[in-house]
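One protein chain omitted, others in place.
By written order: A, B and C. Residues from 1 in each chain.
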Amino acid sequence: MLNVKIKDIKFNNPLLTASGTFGYGDEVKSLTDLSKLGGIVTKSVTLEPREGNPPPRIYETTSGMLNSIGLANVGINTYCEQKLPFLNSLDTKIIINIAGSSLDEYVKVLEKLEESNGVHVGYEINISCPNVKKGGMQFGVDCSMTEQLTKRLREKTDKLLIMKLSPNVTSIQEIAKASENGGADAVSAINTLVGAGIDINTRKPVLNTTFGGLSGPAIKPIAIANILKISKVVSIPIIGIGGISNYKDVIEFILAGATMIQLGTINFSQPHRNEEILIQLKNWLNKNNISQIMDLKGAVECYS
Amino acid sequence: MLNVKIKDIKFNNPLLTASGTFGYGDEVKSLTDLSKLGGIVTKSVTLEPREGNPPPRIYETTSGMLNSIGLANVGINTYCEQKLPFLNSLDTKIIINIAGSSLDEYVKVLEKLEESNGVHVGYEINISCPNVKKGGMQFGVDCSMTEQLTKRLREKTDKLLIMKLSPNVTSIQEIAKASENGGADAVSAINTLVGAGIDINTRKPVLNTTFGGLSGPAIKPIAIANILKISKVVSIPIIGIGGISNYKDVIEFILAGATMIQLGTINFSQPHRNEEILIQLKNWLNKNNISQIMDLKGAVECYS
Amino acid sequence: MIREIGQVVFNREIAKHFFEAEIIAPLISSKCKPGQFINILPSSHWKNVMRRPMSISFQDDEKIRIIYKIVGEGTQLIGNWKVGEPVDLIGPLGNYWKGWEGYFPILMGGGVGIAPILNLHYYLNSQNINHVLIMGARTKAEHFLQPSQNENIFLTTDDGSIGVKGWITNALNEFPFDPLKSKIFTCGPPLMMEAIRKLALDKKIECDLALERLMACGFGICQGCTVEKTNNEKGTHSYRSKFALACIDGPIFSSSELVTC
Partner (left out) sequence: MIREIGQVVFNREIAKHFFEAEIIAPLISSKCKPGQFINILPSSHWKNVMRRPMSISFQDDEKIRIIYKIVGEGTQLIGNWKVGEPVDLIGPLGNYWKGWEGYFPILMGGGVGIAPILNLHYYLNSQNINHVLIMGARTKAEHFLQPSQNENIFLTTDDGSIGVKGWITNALNEFPFDPLKSKIFTCGPPLMMEAIRKLALDKKIECDLALERLMACGFGICQGCTVEKTNNEKGTHSYRSKFALACIDGPIFSSSELVTC
């Protein structure tokens, strides 16, 4: 009743964990049963190791948080050596999130992963990270760059190719279309919104980098609006992200047009929430006599 | 200690009320002392009366709300007849917010107000309303339209001319610069963010118009980021708006670069909050030996 | 309309799922009229952007009461109010019941819609105005009044466990009245009110209904609590003749001016 399909890949349920909010699964495995998840999207990996931004990197806001981790990660070589074996051993689907500072960098990382012995089912391409100086968001705000990047990556892989979109643009529809035109199998949205805060006593920004990404329940209405907009212009599946914290939110995203969803910030305080959501989703579907969750996909009934 | 100046206009303090969240002052006058305010920005007025969008028009979200009022208002003629005399009688500064569906419409409304006997000190131009089909946001996302509109209005008035900016763009800096180039005395930011929600039981959007504007504490980090960005590129004053609910928020906006601020959604549940804020601001400034609140303007100390 | 910090006198369960709180609030209580409501800050830590509106169910010179059901976070916090606790209220808000002169008032309250109906009932009693009070609920345990033929108090329950079985409108068969000389005052769940509205239009009974709408402010500044009206008379407030505001043009509307409840 909960299983969903993107291209030829079957997922047991529509729940993924969002990149950067679930590590590589190893840290969390004593807190939740990973095999119950639809899948895990891993923390962004880049060509070179990155130490990330200096502290402070996170801050709590009203019903949300700011982060500027800055893509801290071990780099693709160490990743293949040390993280892949563990990921391979997990009883859930793995989607590897890739970030880069140039088209070539993205392509190289993907190539290395294609040559690796990873059993991951696909890639999520982070073209929307607001927390690094070069790369990241500069792709996600430009249609032709997005299309070009998608095309080049498409040539290199038959695995799932998912472009992760930024909400920090005038028209997310155009970037979504560019992704579809480039050959992406799906788009995921949204990444964090650009935000900032200032400590009034020290007069310093709450983040070392001044600007960071806003996530959490505060942004859910913005995420829903973006899913609705994207679903009007593309026919590839959409993976909904942004402030999801309970089963009702999951249904709301699916009604808006999402095929799958990702749990992000909620994992920090409720790493087991995915299990609760699965039970509650089933109960709700039963109570409402809905046999397949995908019957709800895009089933919103607009007023006019 | 709290007074501020924009062009030649002196305000007793930096607190304004945001358009659409304080009516015309008449409804609220038994709940708060209007003369204590720095000023009131009135609900958007348009050339013709508008009945606004059908219900439902509002919805509560996590630490925020969605609205799609749709610029319901009496139209400029009735406005001049019935609202202006009351506004004239108020012991506080009045800024009249104008919206329109075309350049000409904005200009006509402003002309009528210039010819009226209003004693308002200026205009705030709403080029950023996400809740009407035509006009509103279409201006606020386009630089040359913004500059053109600002120029035409500038020709018609010597009163304060404030352009109200939308955060729903890739680069708010460009729109801010266009406003400055067009001759605006100040910019105000931000208007609401495009958001949506779906009732999972009825499958209907929570707003009749599907999309609406998100406001409230949830959006404060986004507003602060926008103020910081704008303050880097323009030299005219910035009026900060977005999720302000206490005196600390006011200081945060001023540190980020705002000269004045507007209280919006908070007026609905705490219409007297402005009075509390003024007292707390004074106490805080005294405790910190700051003689003028404007000493804090833009005083954020970024890490690098 | 003012903001007043009231003080809780009591806060207790009066029937299954129904709670009643009494609050000392002399400024509001001395001004309010039956049918009006207050807008409540459920707690000083309240992080939502909207207060929670509640009808006034009783008033004297010093105190007011509310009757409420716990449905979400706000009402849960209200349920936690302790005796003596200060509570932040704005009121009195909205219009009030009127126009019973020359009519036989039939008061019909269902669910938590009983609150403003009860206050009208007390008022009519104090004025010795003869009337009927009908209260509807799902089952006996949800009723806190006793039926009384003498006092013209009728109860209905969905399951017949007390009073008349079935819809609240069934109770209209229990006593004689002249439709053309009677007027219904009602508040309750939308479906119930819509049934009463249609019946009233059908039988040409005058009928005023108190509606609920989501309210951000409660005093006319957010323009969110829209009620669609049938007649589009052009007036000064043209924009409010089609879409009225439940908080200042209502919450009480006449059956004929509404598109739906």
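Please note the rule applied: a residue touches a chain if its C-beta (ideal position, glycine included) is under 8 Å from a C-beta of that chain, and two chains touch if they have at least 3 such contacts.
Quantities reported herein were computed from a predicted structural model and do not represent experimental measurements.
A.B. asks: So which shown chains sit in contact with the chain we cannot see?
C.D. replies: Hidden chain contacts in the full assembly come out as A, C.
A.B. asks: Out of A:N3, A:S35 or A:T78, which touches the unshown chain?
C.D. replies: A:T78
A.B. asks: Among A:R50, A:K159 or A:K297, which residue is in touch with the absent chain?
C.D. replies: A:R50
A.B. asks: Who touches the missing chain here, A:L16, A:L34, A:L47 or A:I69?
C.D. replies: Missing-chain contact among the listed residues: A:I69.
A.B. asks: Tell me where the left-out chain touches subunit A, residue by residue.
C.D. replies: Its contact residues with the unshown chain are 20-23, 27-28, 30-31, 49-52, 54-60, 63-65, 67, 69, 72-75, 78, 82, 215-217, 265-269, 271-272.
A.B. asks: Just checking the interface: what residues of subunit C touch the absent partner chain?
C.D. replies: Within subunit C, the residues that touch the unshown chain are 45, 47, 73.
Everything that follows uses one rule, which is that only the chains that are shown with their structure count from here on.
A.B. asks: Could you work out how many touching-chain steps separate subunit A from subunit C at minimum?
C.D. replies: 2
A.B. asks: Relative to the centroid of every protein C-alpha atom displayed, which chain's own C-alpha centroid is closest?
C.D. replies: Taking the mean of C-alpha atoms per chain, the most central one is B.
A.B. asks: Determine the centre-to-centre distance between subunit A and subunit C, using the mean Cα coordinates as centres, and give it in whole Å.
C.D. replies: Inter-chain centre distance comes to 47 Å.
A.B. asks: Could you give the separation in Å between the centres of subunit A and subunit B, each centre being the mean of its C-alpha atoms?
C.D. replies: For subunit A versus subunit B, the centre distance works out to 34 Å.
A.B. asks: On a C-alpha centroid basis, what's the spacing between subunit B and subunit C, in Å?
C.D. replies: The mean C-alpha positions of subunit B and subunit C differ by 36 Å.
A.B. asks: Multi-chain contacts in subunit A: which residues touch at least two other chains?
C.D. replies: 62-63
A.B. asks: Check each residue of subunit C and list the ones that touch at least two other chains.
C.D. replies: 47 - these are the residues of subunit C that touch more than one other chain.
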